[in-house]
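With one protein chain held back, the other chains of the complex are shown just where they sit.
On to chain A.
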Amino acid sequence: MASSSFSSSSSTGSGRVVEERRGIPGAQFVEDVQIYLTQISLDANSALSFIQQRLQQYNVVEMKLLTQQRDLQAKIPDIEKCVDAVATLQAKKSTGEALSANFEVSEGIYSHARIEEIDSVGLWLGDTIMLEYSLEEATDPLQKNLENAKASLEILVADLQFLRDLVTITQVTIARVYNWDVHQRRIRQVGAKPAQD
């Protein structure tokens, strides 16, 4: 069982540890607040600020993952459009016709082009590199990119769900430590009263 980054012992006493995943530290679920506070030898206030710090860290990671997710979600339709374009070119080639098209020269200005011999396409590999492929060869790298992108997105979504769980556990722990503290203060107040009579 992976231990969370602050506790010296592995989880016994109070609660179980949700293991870390891909570098994100896990969150400890607290069974009993009293035992938990004793275990980490902190009073309620210090524990609260420690846990809230953890929550902040999770929020930062979540922002990062959400940005990555948005990027991937934009990339996938792009690749699908490329696959579509290559398929259209292949279809046109098999009928032997030339393909006529309007393409953008500058914003709002289009020019007419006629593509006669449809043999190869250039695939943009990123930055300033474009590689020429024959029509048959082009579909493979595109499909592979599409599959990779979809697989990465799946992993990312699972990461985000895992993170969400950690955030929820941490929020519940904060609420419970706070409630426990309020409860303890009440007990102390009640205990102190008889002494005043």
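Heads up, the rule we're going with is that a residue touches a chain if its C-beta (ideal position, glycine included) is under 8 Å from a C-beta of that chain, and two chains touch if they have at least 3 such contacts; residues count from 1.
Convention: contacts and distances are computed from a predicted model.
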item: Which of "Prefoldin subunit 4", "SAGA-associated factor 11", "Embigin" or "Calcium and integrin-binding family member 2" matches, in UniProt, the chain that is not displayed; value: "Prefoldin subunit 4"
item: Touching the absent chain when the full complex is considered, from A:Lys64, A:Lys144 or A:Arg164; value: A:Arg164
item: Touch with the omitted chain, as defined above, among A:Thr38, A:Gln53 or A:Ser100; value: A:Ser100
item: Residues of chain A in contact with the chain not shown; value: 16, 29-31, 81-82, 84-85, 88, 99-104, 110, 113, 161, 164-165, 167-169, 171-172, 175-176, 178-180, 182-183, 185-186
